[in-house]
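Of the protein chains in this complex, all but one are displayed in their positions.
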Amino acid sequence: MKDMTRLAMATLLSSTMLTGIAVAQDNVPEGVTLADDQTFTYRVLDEHSSVDPQIVEDVTGSEIVRDLFEGLMNQNADGELVPGVATGYEVSDDNLTYTFTLREDAKWSNGDPVTAQDFVYAWRRAADPETASPYQWFMGLTSVANVDDVISGDMAPEELGVRAVDDTTFEVTLSEPLPYFPQMTTHATLFPAPQSVIEEHGADWTDPENIVSNGAYVLTEHLPNERSTRERNEMYWDNENTVIDRTVALVINDENVALTRYLAGELDRTEVPAGQFPRLKEEYPEEAISFPRLCNYYYTFNLTDGGPEAFQDVNVRKALAYAVDRDIITERVMAGGQPPAYHFTPAATAGFEAPDLEWMNMSQDERDHAALDMLAEAGYGPDNPLEFEMVYNTSEAHEKVAVALSQMWKQKLGVDVTLANMEWKVFLEERGNQNFDLARGAWCGDYNEASTFLDLLDSESGYNDGKYSNEEVDQLLADAKTAENPNELYAQVEQILFDEMPVIPVYHYAGVYMLDSDVGNWPVDNVEQNWYSKDLYKVAE
Amino acid sequence: MVFGSSQRAAAVADDVTDAIPVRGRSLLKDAQIRFVQNKAAMASVFVLGLIILFVVIGPLFAQWSNEEIDWDRMGDIAREGAPSLANGHFFGLDELGRDLYARVIQATRTSLLVGLVGAATALIIGTAYGLVAGYVGGRVDSAMMRFVDILLAIPLTLIIILLLVIAGRSFFMLFVSLGAVGWLTMSRIVRAQTLSLKTREFIEAARAAGVSEVKIMLRHILPNLIGVVIVYSSLLVPEMILAESFISFLGLGISEPYTSLGKLISEGAGTMAYGTTWQLLIPLSFYVAIIITMFFIGDGLRDALDPKDR
Partner (left out) sequence: MISYIIRRLLIAIPTILILIVASFFLIHFAPGGPFTSERPLPPQVLANIEARYGLDQPLWKQLWDYLTNIVLHFDFGPSFKFKDRDVNDIIAQGFPISLTYGSLAFIAASVVGIVLGVVAAIRHNSWIDYAAVSMGIGAQALPNFIMGPILILVFTLWLGWLPGGGWNGGQWQYLIMPVIALSTSYMGNIARLTRSSMLEVLNSNFIRTARAKGLPTRSVIWRHAMKPMLLPVVSYLGPVFVYVLTGSVFVDLYFSTGGLGQAYVGSALSRDYAVLLGVTILYGSLTVVVNLITDLAYAWFDPKIRY
């Protein structure tokens, strides 16, 4: 699967090539009898923030928006680009102008055709300060010409570098080349928006009775904190190949209750609570599934002057990182098939190849000994125990990991760790202001490339809460933006991170689900878990 | 929600307020006799004593500390974590492989402490506030009581959430926030009692003899409030424990590695379907035992101090 992804990347990166020949994608394999009731019901943790494509910011909302609206490009089950509203695109020689060709049969749910003008409107809307979307940062990331000036209000939204050449030709001008730009069009922020409906209903346009959308589904019901339902959009251009008729998202806050309800047959999909996977896998081998995801989980040292002096010493940082028994965390605490992390970037990231780091070849016993030696070298031991506080946000799973880590350090190294859990907003505030010794961090990739992770440790990154700063890393990351083979540079960055250990990688996420065995085509190989109801189907039992 | 019963307590304490104020040792002695004769109350004192004894000497028998993880067994709690005398985990293991015996002891201590300190905080603030308002009287009294009325109109969960969110979580803040919501009713009861005491002859006499106002408040009125205050406090203790467990449920309770009964119960309730019912049942039985004994002791005290013949 990895090879295919790389191939797809290579194809995309080579310019002036018309990609995506529309293949009639019949999702259902031959010989499968479909169920009469094609309803897919899944559990979500929290109520979604919005179903407005330009405003939505949470995963839950994005899942809904991806079904309701369709952007220029979609992702397939492997996370590769496939045509969406656009049948393909061309890139100019200087890699600055992208011309998307839209399909003529694309329609809104009210029957109006989807035109290039709808995209122009939506993109301007996303960047417009009036819209005040939290996802304006994403617009900034696209490097569409003038986008920063539009966001700051120095230029009118009309001056954004997007243009409707004609109804089916949409042209984007970038201010600098961006190899992964086409991938970004699969994100909700860049989906089209129905101008007439928004102008008619204002903020209420996303209500089920008003909303008009161009995806495979339309929103038919929204009961906040209870459920939302989307149903087949008869106007959708590929309606014939869509199998699932209804998708229902049930808000169930408690994961254990959600599992109970799954077992009672009320849900087709739910998350497995930490630690329960092995038991469920044994009992329901067909239904308990686990696959790698594009997220990492780590603890970051506070490297500023406000942090503990001990953490300025690389030996201390390394000792703590070495003493973490990752197999215990992944196999006994989380126990959901999470890969243990010895480097920052998840191995599942497209094209990324981890360098051969020294500690990956050691046994845990050897690592523990090395940790003791390094700590002793730094001057800490039984007479002078290392003391610090570790903070994490309130959550049962985070707490388990934190307790296990603290006990490992305590028992193996004699380190005195104080645990402090904080409510989410307080946690963000304290971590953002460097009021911590050691803090939990986690990141899910915005796109499938190593820089989405490694950029976090850039000196200038807003998320670099430990304030790690290394010129060489910054330079390598900057070079990677335009490099022929950026993954070599990423490997070098990982080597430096291993040598300096500014963060302790703990594990990489896995999607751990109970998925009803009659649900077909769940994209387990899509590491970003961008799934579309239209690609699923349900088998008759 | 959990604070609901304070109104009942208020009604109960009102009964006592109606009663004749304590006049001397003889009445207290009577109360003592009445309390000892109350079988349910005495049995409760006995059970509570056992629990306290367990909390004190239980750690001597613990094979594990409350935060140590049993690495060998943590992978499969449902099968290997059940209570067992053989491996030293008398109450089994929690989800993370820590010894539940040690954790229950620590949690029981915390919950009792929360109940007692929370009630004590409420008692001190409420008594002082009510005493001053009732004794000084007039404008001061009505202003002070208006303030209490306003606070009573604020949903108490909000106050607790805000206090814990703003000031961060700690044992201290937990006690403060619990005390902060508990003193209101207490102050009303004390004020009412003070108002009626203030007009009695013995106070007039003290005043005529030239005793200072502060001294009258402390020496003559305060001792006569003890009956009401004790009754109401004993009813507050289980309320505080209930309140703490609700806070734990919201995820705003005590920080690891420390725990409380409420927290253990809410963790145990989450995992009860996974074959680890002891994680729910053991802390729950301690919790229920404490609450029930506290109720009976409170009722017993009320009956003892309320000379109205039943």
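Lettered A and B in written order, each chain numbered from 1.
Everything that follows uses one rule, which is that a residue touches a chain if its C-beta (ideal position, glycine included) is under 8 Å from a C-beta of that chain, and two chains touch if they have at least 3 such contacts.
Not measured: the values here are computed from a predicted model.
S.K.: Among A:Leu320, A:Val333 or A:Val426, single out the residue that touches the unshown chain.
M.R.: Only one listed residue reaches the unshown chain, and that is A:Val426.
S.K.: Since one chain has been left out of the picture, which residues of chain B touch it in the full complex?
M.R.: So the residues of chain B touching the unseen chain are 1-8, 10-11, 149-150, 152-155, 157-158, 161-162, 165-166, 238, 242, 245-246, 249-250, 262, 265-266, 269-270, 272-273, 280, 284, 287-288, 291-292, 295, 310.
S.K.: In the full complex, which residues of chain A touch the absent chain?
M.R.: Touch set of chain A with respect to the missing chain: 47, 49-52, 55, 57, 129-130, 132, 134, 136-137, 140, 148, 151-153, 203, 206-207, 223-227, 250-254, 256-257, 260-261, 263-264, 266, 423-426, 428-430, 432, 462-463.
In the analysis below, only the chains that are shown with their structure count from here on.
S.K.: What is the distance in Å between the mean C-alpha positions of chain A and chain B?
M.R.: Chain centres of chain A and chain B, defined by C-alpha means, are spaced 47 Å apart.
S.K.: In their complex, what parts of chain B are in touch with chain A?
M.R.: For chain B paired with chain A, touching residues are 67-69, 71, 74-78, 95-98, 164-165, 168-169, 251-252, 255-257, 267, 270-271, 273-275.
S.K.: For a test of understanding, state which residues of chain A touch chain B in their complex under the given definition.
M.R.: Where chain A meets chain B, its residues are 254, 256, 259-260, 273, 275-276, 278-279, 328, 331-333, 335, 394-396, 399-400, 402-404, 406-407, 411, 419-423, 425-426.
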